[in-house]
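Complex shown without one protein chain; remaining protein chains in place.
Showing chain A:
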Amino acid sequence: MSTTTVGGPPGTGADRTKRWYRARRSLQGVSFVLPNFLGFGLLTLGPVVALFYISFTNWNVFGKAKWIGLDNFTRLFGDAGFHRALLNTLYYSAFHIPLTLAVSLGLALLLNRKLRGVAFFRTAAFFPYVTSIVAIAIAWNLLFSRDAGPINQILGLVGVDDPPGWTASSDWAMPAVIIVGVWREMGYYMLLFLAGLQTVPPELHEAARIDGANAWARFRNVTLPCLRPTTFFVTVMLTIGSFKVFDLILVMTNGGPGQSTLVLSQYIYQKGLVENRFGYASAISVVLFALCMLVTVVQFAVNRRRNA
């Protein structure tokens, strides 16, 4: 990819033509990327870099950015709201990631067979993912209503005498949000797993079957290893998705009751865009950023070791 030409005395006509040709091709290549890169660099890359600078400053709308070193970060250590948001984010992720993974993989395995209605089901499963969070959050909120909500009525029918208050209760609000989160996203990840399952060679299954491996053994020793690239991708995407959860919570519970469903993204929004404390909000953003990077890097490392 280097533009210098090797061999041939410099300055000859043929060489100059060649160099000119290459330079022109490079320029053309760059011209393709440029329009998108201008927007991307200015609106994504720039802010990502600026984030780190702002996190070391004290800055609100009226003042100027004032460098205060690590003050924002030391203050975070003692901020109970931040602790709560961090723990809640981890709580959401700890359930949302494995549950979505298990359900979407299970459904994909089920759909990867010749059953009638599979096409219909694939569509149905994907539908929650494309519909707006606001509309589904509103619908689920009503479904979860404490007294005459359909979900508690159904729970009553199957013998639950004291059904949870769901979004009105500080213990049950997070589980309610997690349920809706899994419900919404499982179809998307199911499609990814279905695509991954297409790459599993049928001959391997056939061979394992001839060797007398039962369904579980075939799943463990053939399907899962072949699915590893998909599982890896899904896990990374799910993790990032869980860490940044926001809209769903904002509309369903607005972080409440109390702070029982307050998450990091919402805390950033609260501090930065409601209270206009840009520096402090950026420090929280850096923590969120670091969390995502850390998990992604660890997952990459684990994935690489498994593949080796």
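By definition in this document, a contact is a pair of C-beta atoms (placed from the backbone, for glycine too) under 8 Å apart; a residue touches a chain by one contact, two chains touch by 3 or more; residues count from 1.
Following the convention adopted for this analysis, contacts and distances are computed from a predicted model.
The chain not displayed here is annotated in its UniProt record as "Carbohydrate ABC transporter membrane protein 2 (CUT1 family)", chosen from "Fe-S oxidoreductase", "Response regulator", "Carbohydrate ABC transporter membrane protein 2 (CUT1 family)" or "Flagellar assembly factor FliW".
Among A:13, A:35 or A:69, only A:35 touches the chain left out of the display.
From the options A:68, A:90, A:118 or A:168, the residue with contact to the chain not on display is A:118.
Interface residues of chain A facing the missing partner chain: 1-3, 25-33, 35-40, 43-48, 50-51, 54, 107, 110-118, 120-128, 130-136, 138-140, 142-143, 145, 147-150, 153-154, 183, 187-188, 191-192, 194-198, 200, 202, 205, 209, 215, 229-230, 233-234, 236, 240, 243-244, 246-247, 250-251, 264-265, 268-269, 272-273, 278, 281-282, 285-286, 288-289, 292-293, 296.
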